[in-house]
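Every protein chain but one is kept in place in this view of the complex.
Chain naming follows the written order as A and B, and within any one chain the residues start at number 1.
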Amino acid sequence: MSAKVEHHPETLIQGNPKFSSVTQHISQIVEDKTKMGWILLFGLSASILMMLLGAVGYLLFEGIGIWGNNQPVSWAFDIVNFVFWVGIGHAGTLISAILFLFRQKWRTSINRFAEAMTIFAVICALLFPSIHVGRAWLLYWVMPLPNQMAMWPNFRSPLLWDMFAVGTYFTCSLLFWYVGLIPDLATLRDRATTKIRKIAYGIFALGWHGGNTQWKHYELAYLILAGISTPLVLSVHSIVSTDFATSVLPGWHTTIFPPYFVAGAIFSGFAMVMTLALIARKIYKLENYITLNHLEKMNKIMLVTGMMVGYSYGCEFFVAWYSSNPYEQFAFINRAFGPYWWAYWTMITCNVVVPQLFWSKKLRTNLAVMFVVSILINVGMWFERFVILLTLTRDFLPSSWGWYWPTIWDGMTMVGSFGLFFTLFLLFLRFLPMISMAEVKNVLPQADPHYHVADDHNADKSVKPHPKPGIEPGTAMGGAGL
Amino acid sequence: MSQIFPQWTNKLPAVLLAAVLVFGAGGVGFLWYYGSPKYTDVGYRPTQPVPFSHKLHAGDLGMDCRYCHSNIERSAIANVPATQTCMNCHTLVLPQSEKLIAVRESWATGKPIEWVNVHLLPQYAYFNHSLHLNAGIGCISCHGNIAEMEKVQQMQPLSMSWCLDCHRNPDPHLRPVDQVTNMNYAPPADQAAFAERVKEEKKLNPTQDCSGCHR
Partner (left out) sequence: MTVVANSIKAVIAEFDTPADLMHAAERVRDGGFLKFDCHSPFPIHGMDKAMGLKRSPVGYIVGAAALCGFIGISGFIYWVSAVDYPMVISGKPFFSFQAFVPVAFAVTVLTSAITATFSMLAINKLPQLFHPLFESKNFRRFSDDGFFVSIDAKDPKFDAVRTGEFLKSIGGKNIEVIEVKE
């Protein structure tokens, strides 16, 4: 039945599973007894989350003064972590939306948890500006609501753009993720054996019955969601970059910021997907679904975006020199050789030098190497935002130069945000199918209605003729892409 | 039978949607009305340490506001009279009244009477009282008809949008400066023309900038 398929190099799912074994394998992760490893990791992340709650609680009680922020560095870890987490989210949307539009079918194995990662990363990101406003309970003032002050938000402010961009991004990602989950929730509902599971999954599956009359609207809605999420990949981080770029500070006031931020976001996001994928793959034995092929493709994307980021670093120096603006030039020389030189060179090492390893096929298909590199990239991307922030320490007037160092509360909030992220992520792994079963089944060769090609007289003319039996039309075109 | 949910659950989405709409609209309406300073602040009428009647003094006796609130035309902050101001008359008028025990005590000890502030503006809003009087805004515009109040209460919301209403269109509130304390002032028939003239003469330009009040 599948002899020909196994020979095809672009087979997306290895081990030639049947539909039912896909269901079985992935649902089992949710249905089995909780693994010890999960409990340990969850305990750890939940404890870190508690630390975050403590730090935020104390912040709300005491005020922003507990952080290291002060003039001239008036925003610090909060904006660094905000940009870091929003950036992480971008890979999820890229995988779920852009790769979907480009019919990159290899995305099916990783899109579900990449999207989950997006949502949780955006939650972490939204935390920081929300608590940095000082009086977090008045946060609703950023929304244009009628009020007794006759006031409206200032639509010309990049910080308000941020609120709209990130809020939209979160909502769209959540809807996209949930719509994708509906058929799989129906699978879990139909397999459920306990009353609670039946009811819980039953409610969230909304009564899905998988009829083609439903799939028809579902597929179009999913396509539209992918289509409208696509520009968000580019717009959200562009808007985030305008927080910096619209200010008139040397080193910030530059038009390269939006593309530079977007490339960096995708770069760090893929690194985070990689870290998570490698761990999940190992713990839940998903080697057949997240194959080396997937990982290698992600590594290639990281190599490309890493080079784009490296190019931006170089370009900034060139523009500073070419502008003949002494302040601009000083800002960059100060970054590389000033008091925070170590942050700069950590960034360069992790973001530009380390990814070069992926030129070698041997290294980019080595699990240990890619795990270490993915973590280093995230460290580097965090430092990138930190380096950008530190521009504030030295601006035009030497008399107003300052120094920035975080306090223990800054550190606890930052580390705590990882606790929030991993707690949510572990809950997701435990209670929701981490790989989209419906989509994986759809890329199996036997899902093609022309799999038995002998009598496909009614086939859609546009997808005929097939070069070889058993190959999804999209696979041949899409799989070779990256 | 492998149904999980009974048939009536199919009606739930519609019911929930209706509930969300009803309670959503209700919640908005509730906050709109009960959360507004028109509801929360207007009508604030604290009990003062001395049962002082504005109706008696300013209304029936016809005393001018400025006899007691003497600085209001010259100071940014409208003053509450000192105990001495009360005693100017009350050493002779009703010197033994029980209602005035607190006043006499304050006078004897030199400790001020702790009047309760009725018209409270937030600290982040800068308000200059003299500026408004000299522009020709009557007491009544913000404080209501004090001369009829037994116990003073807040009549206007004092919200930012209420400030702005007048800053955008002060015309109906303008009057000659010698009439600002007059509670029975009747505006002239040509109020619009009068307002134009006053604004021209005094170069009135009520600020609408953030920094006008939030300095």
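One rule holds for everything that comes next: contacts are C-beta pairs under 8 Å (C-beta built on N, C-alpha and C of every residue); 3 or more make two chains touch, one makes a residue touch a chain.
Predicted model only: the values in this text are computed from it and were never measured.
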Chains in view touching the one left out
A, B
Just to verify: which one of A:18, A:135, A:285 or A:361 makes contact with the chain not shown?
A:18
List the residues of chain A that touch the chain left out of this view.
18-20, 23, 144, 150-152, 154-156, 158, 160-161, 164-165, 167-168, 171-172, 175-176, 178-179, 182-183, 186-187, 189-191, 202-203, 206-221, 224-225, 228-229, 231-232, 235, 239, 242, 437-439, 441-442, 446-452, 456, 458-460, 463
So which bits of chain B touch the chain we can't see?
1-10, 12-13, 208-210
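Rule of thumb we're sticking to: only the chains that are shown with their structure count from here on.
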Compute the distance, rounded to whole Å, between the mean C-alpha positions of chain A and chain B.
53
Residue numbers on chain B that touch chain A, as the complex places them
4-5, 32, 36-37, 157, 159-162, 164
Note which residues of chain A are touching chain B in the complex, please.
146-151, 189, 198-199, 202
